[in-house]
Structures are given as C-alpha cells and as structure tokens.
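For this view, one protein chain was removed and the others were kept in their places.
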Amino acid sequence: MIIVLCPLIVLMILGGVVALEATSLLSSVVLLGIVGFGLSAAFLILQAPDLAIVQIVVETLSLIIFIAVILKTTSKDTSTRGRGRTPHYVMAAAFALIFVLAASWALASIPPFGMPSLRMAEAYLSPNSLLQPTGAANLVAAVILDFRGYDTLGEATVLFTAVMGVLAVLRKTGRKP
Amino acid sequence: MNDYIGLGVIFIGILFDLFGCIGLVRLPDVYNRLQAATKCVSLGTCGIMFGIFLMEGFSGLGVKALVAIPLIFVTAPTAAHALARGAHIAGVRLWRKSVCDEYEEEKKQVGRGKPFI
Amino acid sequence: MRGMTPIVKTVTRGMAGMIFLYGIYIVLHGHLTPGGGFAGGVMVAAAFVLVFLAKGSPEAVSEAKKERSSMAESLGILTFWVLAMIGLIGGTFFYNFLTKGKPFRLLSAGFIPLNNIAIGIEVAGALFAIFITLAVLKAGGKK
Amino acid sequence: MSRIVYFIIAYAFWLLLTLSVDWQHLVTGAVVCGLTTMIFGKISISRARKLFQPQRYFWMVLYVLVLLWECLKANFDVAYRVLHPAMPIRPGIVKARSSLKTDVARTCLANSITMTPGTLTVDMNGEGDLYIHWINVKDDDAQHATQMIVKRFERILKRVFE
Amino acid sequence: MNLDHLFLGFVASLVALCFFCLYRAWRGPTVADRMVAIDILGILVVGLCPLWAIYTKRGFLIDVALAWILMSFIGTITLAKYLGGQQLDE
Partner (left out) sequence: MNLIPLFVAIPLAMAFVMPLFGRLSRLLPDLLGNAATLALAALSCAMINLPMMVYKVGGWEPVNGVPIGIYLVVDGLAVLMLLIINVIGFAVSVYSIEYMRKYTDKARFYTLFLLMMAGMNGVVISGDMFNLYVFLEVAAIASYALVAFGTEAEELEAAFKYQVMGTAASGFILVGIAVLYSLTGTLNMADAGKVILEQGRSQGALFAGALFLMGFGLKAAIMPFHAWLPDAHPSAPAPISAMLSGVLIKAIGIYALCRIFFNVIGLNLTTSYILMAMGALSMIAGVFLAIGQWDMKRLFAYHSISQMGYVVMAIGIGTPLAVLGGLFHLVNHATFKSLLFLNSGAVVYSTGNRDLQKMGGLNQRMPVTGATSLIASMSIAGIPPFNGFWSKLIIILAAVQAGYYGLAALAVVGSIMTLASFLKVQRYGFFGKLRPVWKKVREAPVFMCVSMVLLALLCVGMGLLLLPGVKDGLLDRAADAVTGGTDYSGLVLGK
C-alpha cells in the first residue's frame, strides 16, 4: 500500500506548490484539481470509498463554483508579488518551520496509524451481533447517521447556514433606500 | 483461463495508458495532445475495465466495470471535443508547423472574435 | 445560440438522467455500499447543473429555480430534524425508532435510509441553489 | 411513448447497478426510475418509434464492432506517432461535410470520429459541417476529407438512426 | 510472484503515469493544456479503482470509478464552457 500512497502524496504536494505558483487564477483552480483528485485517490487507496466519493463530488462541484466566481470577477492574480512582501514570506516560512518541527516532535508520541487503541471503533462493532447494533452494512453510514447522527445534523446545518449566508450576502440590495 | 485473458487485456490497457501519457508530454500543441491522450487513455481504461469484467464475471464488481465502459466511451470524446472547441475559441494557436486551419478562416468570416454558431 | 454545441447537448440529454439515477442509487444504498446522503445529493445537484450548463437558461426561469431549490433544501433538513425529534418523543434525541431489519436488505438499519434521503434532498437543493446564485449573479456596483 | 422507453432504459441501468432481484430493490427501482423519467424523460428521447425496428439493432452491433476496430487502429496509430523519434505528424484543421440529419446521429458520428485514427472533432455547425483536427493531414480539400474520415461511419449510422 | 503483486504493480504504474499529467499541468503553456492534463488524470484514476478493488478484494470500491467518470465529465464541460467564452448561464 505504501508504494502507491507515497507517490500520490508527492503528487498532491507538488500539485499544491504548482497551483500556488500559477499566475492566473484559472490555472490555480485547475491545478488544485490535481490535489483534490490525488486526495480522492489516496482515500481510495486507504480503502475509504465513502470519503473518496464525497471528495470527488465535492472537488468537482467546488471547481464549478470556482469557475462561476472567476467568471463574475477576475481571472488575474492581483496580489503583489515579491516587492515589499519579504517580511511576510519570512514570517510565514518561520511559522511553517516551527509548526512542522513541533508537529514532528509531538506526533512521535502518537501511536502509529492503523493500530491506535481504537476504543470507540471496537465498541461500534459490538460483539454480540453479526454486524453493528444498527443493522447497517456500511459502518460509516451507521456511525455518521446513527451513533453520531447529532453531528450529522450539525453538519447539514453547516451547509444550510452556508447557503443561507450566500443567498443573504448576494442579495440585490442590502439596505432599503 | 479467463483470468489470464483478463490479465492480458489489463496489461494492454495500461500500455495504452502509457502511450497516451507519453503523447500528452511529447506532442507539441493542445489539439495533438488531446488526440493522443483522449484516444489512448480512454481505450486503455476501457481495456482495464474489460479485463476486470473477464476476471470477475457477473459479480457486482464485474458488472459495474462493464457499465463503466459505455460511459467512458460517451463522455471522453465529448469532453475532448468541448475542450478543443473551447481552446480554439479562447485563441490557443495551432502548432506552428500545422498545415491548415479552416476553422479559423470560417470563424473570421462569421464574425471577429465572437464564438461562432 | 444558447448553450453549448449540439454534441454536448445531445450527450447531456442522455447522461443527465444517468447521473441523476446514479446519485439516487448512492443515496438509497448509503447504508449498504459506499456513499450516502451527501455524495448522492451532490451528484443529483450535478445532474441539474449539467443540464443547466449545456442548455443555458434564461434568467427568469433561474430565479424561480433558485427559490424552489432553496425550499427543497429547507424541506430536506426539516425532515431530518423531524426524524430526530420523533426519537425525542419516544425516548431520546436521535433514537433509532424503526426496526433494524435484516442486514444487507434495502429496508434495514432503522431510520438510516430515511436520514440519507433527507440529507440527499437537502444537499442537492443547497448546492444547486448556490450554483444558480453564483451563475446568474450580475456583477453590479463598483468594478 | 418516449417516456416509457426512457423508463425501461433507466430501469435496466438501475438493475445493472443493484444486480439483485430482491423485491425491495425492484419496487424502489420502479419508483426511482419513474421519478427520473418525470424529470429527464421529456428532454431525452425524441423519436421512440425507431427503437422498435429490429434491423437497426443489427447495424448497431456492426457499428460498435467497426468502432472498436477503428479504436484499436487509432491507438496503434497514435502509439506509432508518439514513439517515433521524429514524430511524423502534420496537424491541421479541415472541414468535412456530413449528410446526417438528426442530432443523435451527428453526435455519434462526431464522437466516433474523435475515437478513430488521428482525428478529433473540434466543432460542428447547424448544417452538418464538421471541423476536424487531423493529426496527419493528407488532403485539406473538404470533399476528400469527407471521403476519408466521415464516410465509413456515415453509411452505418444512417442505417442505425435514420 | 503471485497475482497480488502483479496488481500492486499495475496500480503503482498507473500512479506513476499520473506524474506525466502533473508535468503537463505544470508546464502547459496555456490553460487548455492544464485542463487536458486534469481530464486525463481523472480517466487514469478511473482505471485505478477496479484494480485496487481486486487487489484488496473489496468489490464496492468500483462505485468510486463510476462516480469519478460522471463527475469528471461535468467538471470538464464546465471548464470547456469557460474557455469558450460563455457565461455559465448562457
């Protein structure tokens, strides 16, 4: 598995770097597609098809929405480059460096992937029945819609909120004359 | 037996994918790249799917692989056509050694810069 | 000419239905196979988006569609809420009040398929509403 | 009429997806396909009558076989051009004329052309003029191009769709 | 050398092919080139899905492939429409 996963991660990282460097916003959006597709493929490799499907559909839809927005605004990257921004770059690089160092120091104490003490997951697959207590064949569906259905209500509400926000902010007139 | 035929078909499919990707890198302009990539990669993927179908037979996996083949065959050329037309309207030039461009001439006759049709 | 070339239009006429059907398949089989309300809902929205893209759509129709998809979104999430509240009346919030059924059948796992359908409707409405809002938005005001 | 046909096609697709003859799947499939037909059936199939003429299916099969053969040829053609160190290509966009009338037939033709050796449909206008990107232009005259690219499918497609 | 290793090799080679697409997306002189690269990347990964499904013996991974075909078609159509200079609603 690792022989496939590592190249995919390299692909995603390179794609992200290239997307940052592109000068036109459209190119950036298109190149971000590499990151999204690579992520979806990585989920597939990790045998999480639910996530892979969600990632691919969301990737496509966000691509469409990006395009819609770029069409309405501009496709030029208008941020200033180079001049006068050096302190920012230095700060960002320093922060990233500190973050990576701290993370690699801290994450060493975390049990390796795949064999942490999966306490909750063991409980989900309860021992006294064939499947989980919910009777769903797909464990992910059982977790997100039954054990943690309240979370899913919250997530659906996040989407609802976002749509309401978009519709509210993009009204024709904000204030009454 | 089916397994080995399937493996062979899959192998050929991946080989076609390889040709397509080489074409994507080597050929000189968008239209040529589309030519190579669309044809080879979609047929290669179809080959993989068909090989899987041969290996699996009528199980859930095999049938879905079979269903995927017509879908690829319909969507891939359409997408290629749409991209080529979009690129041409967006003003992407043909390779400088190209022989002729009758589409460009037609567009000029119909109206300057406007997407025609 | 409104919309895209005849080739794309013709292919869309066939493909939109298939995408829609596949989206619904993912929603309905969320508790058996990968996917679920969210992924399927996005695919259903994408089917409508594809038709919209290929045909192009006059603005007046789009406004009405936006309202309708926003309503569908509210209805979907309200259904989800009602399903949760039925549990509250019977015992606790989000109590799985239906019978569990036999595993691997379509009608199993209590209210999970119903939840999936509710979320699917909500997501489809939500994303189509966002798409229409952004696609028909007239960039006004100061440029 | 066209809706019934659409319903049947959708139902077949559904059955292939579920691959189960459980009554629950069948009933749900009927409901779902009915919904799909309600929403998309109107725009999808225009001349359902043609679907009930069996000779068309024979030509359909033939068409698929020809298409597959051409596809294979196309792949070897592309592989040759790509792998050849000198890249023997001579690209250009030529115009060809098709005599097909219906949209479906024209679409099939355009997509077939895209899948065959060295050609890619760039655009198609209302009168049936196809603009084709040709990787190795042999003749930029419309008549000859038509002869070389379009004719081999046109004959079959005419039988299938018109 | 059994079949499993063979399939792993197939999948790894497909992932390796993705780097060709990355190269084209990086270098592509025009936006259209990048779009072509993304389109091809999508189709390549579609081929990866069933191979991985066989390798891991989890048939349901193929669902991802179908979703991928359909969605990447929509994405490409949108990009093409943008390139063709049309607003999305016309």
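A few remarks follow.
Letters A, B, C, D and E name the chains as they come in the text, with residue numbers starting at 1 for each one.
Everything that follows uses one rule, which is that a contact is a pair of C-beta atoms (placed from the backbone, for glycine too) under 8 Å apart; a residue touches a chain by one contact, two chains touch by 3 or more.
As the structure is a computational prediction, the values presented were derived from the model and not from experiment.
In terms of the touch definition stated at the top, the absent chain reaches A, C within the entire complex.
Shown as candidates are C:Leu78, C:Leu98 or C:Leu114; the residue that touches the absent chain is C:Leu78. When the full complex is taken into account, the listed residue touching the unshown chain is C:Ser70, out of C:Thr5, C:Thr33, C:Ser57 or C:Ser70.
Interface residues of chain C with the unshown chain, by the touch rule above, are 70-71, 73-75, 77-78, 81, 84-85, 87-88, 91-96, 141-142. Residues touching the missing chain, restricted to chain A, are 102-103, 105-111, 116-120, 122-124, 126, 146-151, 153-155, 157-158, 160-162, 164-171, 173-176 (touch as defined at the top).
Here is the rule we go by: only the chains that are shown with their structure count from here on.
With contact taken as defined at the outset, chain B and chain C are each touched by D, E. Looking at chain C and chain D, the chains in contact with each of them are B. A comparison of C-alpha centroids places E closest to the centre of the full protein. With centres defined as mean CA coordinates, chain E is found 12 Å away from chain B.
Between the Cα centres of chain A and chain B there is a gap of 29 Å. Per-chain Cα centroids separate chain A from chain E by 18 Å. With touch defined as above, residues shared between interfaces to two or more other chains in chain B number as follows: 20, 22, 34, 38, 42, 59-60, 64, 67, 71, 74-75, 78, 80-82, 85, 117.
Residues of chain C found to touch two or more other chains are 4-5, 7-8, 11, 14-15, 18, 22, 26, 33-35, 39, 43, 46, 49, 135. Pairwise chain contacts present here: A-C, A-E, B-C, B-D, B-E, C-D, C-E [touch as defined]. Note for the complex: chain C touches chain E at residues 2-4, 8, 12, 15, 18-19, 22, 26, 33-35, 39, 43, 46, 49-50, 52-54, 56-57, 59, 62, 135-136. Residues of chain D that touch chain C in their complex: 6, 10, 13-14, 17-18, 22, 24-25, 28, 32-33, 35-36, 39-41, 43-44, 103-104, 106-107, 110-111, 121, 123-124, 126. Of all the residues in chain E, the ones that touch chain A in their complex are 8, 11-12, 15-16, 18-19, 21-22, 25-26, 31, 34-35, 38, 41-42, 45, 48-49, 52, 56, 58, 60-61, 63-64, 67-68, 71-72, 74-75, 78-79, 82, 87-88.
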